[in-house]
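So the structure is just underneath, and the comments pick up after that.
Missing here is one protein chain; the remaining ones are kept as they sit in the complex.
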Amino acid sequence: MSFVRPKRGVLVVAASLSAVLLAAACGGSGGSSSGSGGSGSGSAAAVDLTKQGPTEYWAGKDTSGNLAKLISQFNAQHPQGKVTFHELPDNADQQQQQMIQATTTKNPNMGVISMDVVWTAQFAANGYVVALPKDQFPTDKFLPATVSSATYFNKLYGYPASSDGGLLYYRKDLLQKAGISDPPTTWSQLMQDCDKIKAQAGNASLGCYAGQFQKYEGLTVNFAEAVNGAGAVIVGEDGKPNVNTDQAKQGWSQIVSMYQKGYIPKAAITWQEEQGRQAFQSGQLIFLRNWPYVYALASKDDGSSKIVGKFGVAPLPGLNGPGVSSLGGHNMAIAANAANKGTAADFIKFMTSEQTMKSNVLATSAAPTLTSLYTDSDITKKYPYMPILLKSIETAKPRPKAVDYTDVTLAIEDAGYSTLQGQQQVDQAFSTLQTKLQGLIK
Amino acid sequence: MATATAVSKPSTATGDGHKRKKNAFSDGQGRLAWMLLAPTLLVIFVMAGIPVVMSIRESFFANDNAPDPTTGLIKQGESFVGIKNFAQIFTSTDVVQGNWGTMNRFWNAFLNTSMITIVCVVIETVLGVAMALIMSKAFRGRGFVRAGILVPWAIPTIVSALMWKLIFDANGVMNKILGQQILWLSDTFSSFWAIVIADSWKTAPFIGLLTLAGLQTIPAEVYEAAKVDGASAIQQFTQITLPMVKPTLVVAVLFRTLDTLRMFDLPYGMIGPGKYRVETLSVFAYQETQATRFGSAAAYSMVLFIYVLLVAYLFVRVLGADVIGEKAPKKKKVKKNDRNDTQAAPVSGIELAGGAH
Partner (left out) sequence: MAAGVVEHHLSQAEVAQLAKPRRPLGAKIGVVASYVGMALIVIYCILPFYWMIVSSLRLPSMGLSTSFLPDPPSIENFKGVFSGQNNFGRSLINSVIISGATTIITLLVGMVAAYALARLQFKGKGGVLWIIMACSMFPQITLIVPLLKMFSQTDPFEWFPYWINTYQGVILPYLAFGLPLAVWNLTAFFRQLPVELEHAAMVDGCTPGQAFRKVIVPLAAPGVFTTAIIVFIGAWNEFLIALTFLQDANMQTATVAISKFTGTTGFDTPYGTIMAAGVIVTVPLLAAVLIFQRRIVAGLTAGGVK
């Protein structure tokens, strides 16, 4: 549509009617001001964050059931505006699609959304979400990397709700047996360790290393880590693509040669997180790059894991020194068309409070965004890897921020996958990638 | 009794087309017909017609994609861009490496779509007809077999895509059975075959079921007459079975073709987006929506739509998916001669199914 028109009263009536009928399942009651529209809502001053009333929280599945508890807790404390959980599919693309569609149709019920860190630029630039005023949403208690993931053009568009950083899982027992005291910090050390371990009796068939090398978002994560871990960048501090550098190429070539030499199993280019975890916990891999969630599953003693107590966690390796993780996680943002932004804002504050986040971290093993929680004794007792994860996230680099992120990530995946498959030389792939990125990030 | 049927059937053949006018309810047929068609047309107009028109409109619009250099915000709203979205499809310099060489991403998707459709539909038709022939034999437990054959088709696609993903996993059961590690889910030619295998498995039953229903309307007398005339099994199949199930079979194959041309779930759900060896036009269009380029997505859909329409048209012309019996006058004449010839032949009932050999 050429112009965004304010929502008609009839919808508001219908919505409030259904809100009554469905016992607050739908929000959107109230006056005619609900249609602030997507346009120009980026100017933070114009956004009114006071209006209370029913609203919805749009996010992927509540994995632990804890979210339901937290929401009813919030609703009990907050009678002036209640929140309903709007559950989205497990698949991130579908979540994104649903949110875009709801914005296109100016759904006033969508209040708070759980926004993947890589969507920030797209959602902010298109005015799907509103900028959060810094006075109401202070950022000093959060890990700086997580705040930066929610920031676009110096404005905060989301409040960090969960974070994620990559970890190197390694087989403690095998390393010890081979006389290796510390986990590797560089790729060449990692390969040497593998050589030593595989030289031992019965270990010849073990795979050395795996990450996420299937062609999907995970490849972008691993690609960026390889490049960043070599001291290079994909997109520089100035926001200009700068990937066609020797350092960057060395960083990725290392991974490509590890794949070609068999340090990374042939099948690993079809692996996402889960296949890697499965291979690792069935004892077929020595090293694995994965997210913190693997820790609890690989420690499960129901017979599914063969390596309970036999593995350790370390920061990611890099080309010449410690590596750099890509930053994952979700931020909570207020949808531009939300009718009751006041309730939405209150809900975000509630969900990111220390107490709530702690309960959530304990229930879901999500990585906290509040610095203080990394030293919380309850949390570190349950998740002993927290200090290492903190290091990983503190030094983590965001993936490129781009409005056309779907194109950017596909361009990166193209370069990464074609070189792994041996269809293209790294030199050629990187110069193509640089050209494409220059067209996409202006 | 049996002869009564046999006699009454062939007479339909002559009742085809022009002769039909003599039937008992020829007065006011036009009005009645439109009344009967009204609900269907209304539903289709509102639920498909309006959205199609909106999509066509959308395909001539585009949103401004350049963010403001100081705020990073994109101006909202769309503007009319004429045929720019379409021009971009064909002039894009975005080249990809696919099964058919390095080429423009659109043509790559176009070739994938066409090849997947051809291969899948041929396999599905052969399998489907085989299924139908076997199911049409009367034997004990036929109901069970029929239900069994329905299994692939009854499983929701979002589940079966995942099921095949499990089966085609690098360490999955398919490779275990084959005894080698084929990377079905990477981006190789085997991914193409993974799609073909999964799709033929899922939809061959569709053709099978429809063909079976067609088979059930063939009177046994026709076969008996053929047997008396000494027709072999193969002759019976090609001379009786095939021509008589043709109307149903052609509709089944037509709809399968149209569906397969728009294939989305399997390449997207099983192999994943961005895999150029299996990227179909629908996947491409979907990715454009994901990138919020609705105009461009609509343009891709339009191109796909026109392509599908063209295929459907050719289909009807070449294969004669002539369910209404309204052939072009020239063709009618040919058919008539045809019919006169065969009417003298012993198995005259065949022709009633309409359509030339």
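Going in written order, the chains are labelled A and B, and every chain counts its residues from 1.
Simple rule for what comes next: a contact is a pair of C-beta atoms (placed from the backbone, for glycine too) under 8 Å apart; a residue touches a chain by one contact, two chains touch by 3 or more.
This structure is a prediction, so every number in the text was calculated from the model and none was measured.
Novice: Which listed residue (B:Val122, B:Ile158, B:Val228 or B:Leu314) would be found touching the missing chain in the intact complex?
Specialist: Answering carefully, the residue with contact to the hidden chain is B:Ile158.
Novice: Could you tell me which of A:Thr146, A:Ser163, A:Asn222 or A:Gln278 touches the chain that is not displayed?
Specialist: For the chain that is not drawn, the touching residue is A:Gln278.
Novice: Where the complex has a chain not shown, which of B:Thr71, B:Asn99 or B:Asn171 is the residue touching it?
Specialist: B:Asn171
Novice: Which of these touches the unseen chain: B:Met54, B:Ala87, B:Ile118 or B:Leu314?
Specialist: Only one listed residue reaches the unshown chain, and that is B:Met54.
Novice: Looking beyond the chains shown, say which of B:Val95, B:Leu111 or B:Ala312 touches the absent one.
Specialist: Only one listed residue reaches the unshown chain, and that is B:Ala312.
Novice: Determine and list the chain B residues touching the chain excluded from the picture.
Specialist: Looking at chain B, the ones touching the missing chain are residues 1-2, 4-5, 8-9, 11-12, 15, 20-21, 23-26, 29-30, 32-34, 36-37, 39-41, 43-52, 54-55, 58, 127, 130-131, 134-135, 137-139, 143-160, 162-164, 166-167, 169, 171-173, 176, 201, 205-206, 209-210, 212-214, 216-221, 223, 227, 232-233, 236, 247-248, 251-252, 254-255, 258, 262, 264-265, 281-282, 285-286, 289, 294, 297-298, 301, 304-305, 308-309, 312, 323-326, 352-354.
Novice: Going by the touch rule given at the top, which residues of chain A touch the chain that is not shown?
Specialist: On the chain A side, contact with the omitted chain comes from 1, 5, 8, 10-11, 14-15, 18, 22, 25-26, 60-65, 68, 86-91, 94, 98, 101, 104-107, 273-275, 277-278, 291, 293, 296-297, 300, 302-305, 364-366.
To be clear about the criterion, only the chains that are shown with their structure count from here on.
Novice: Can you work out the whole-Å distance between the CA centroids of chain A and chain B?
Specialist: A distance of 40 Å separates the two centres.
Novice: Where on chain B is chain A touching in the complex?
Specialist: Residues in contact with chain A: 61, 65-67, 70-74, 76-79, 96-97, 169-171, 181, 183-188, 272-275, 287, 289-292, 294.
Novice: Going by the contact rule set out above, which residues of chain A touch chain B in the complex?
Specialist: 1-4, 37-40, 42, 93, 96-97, 100, 104, 121-122, 124-127, 152-153, 214-216, 266-267, 269-271, 275, 278-279, 403-404, 406-407, 410, 413-414, 417-418, 421, 423-424, 442
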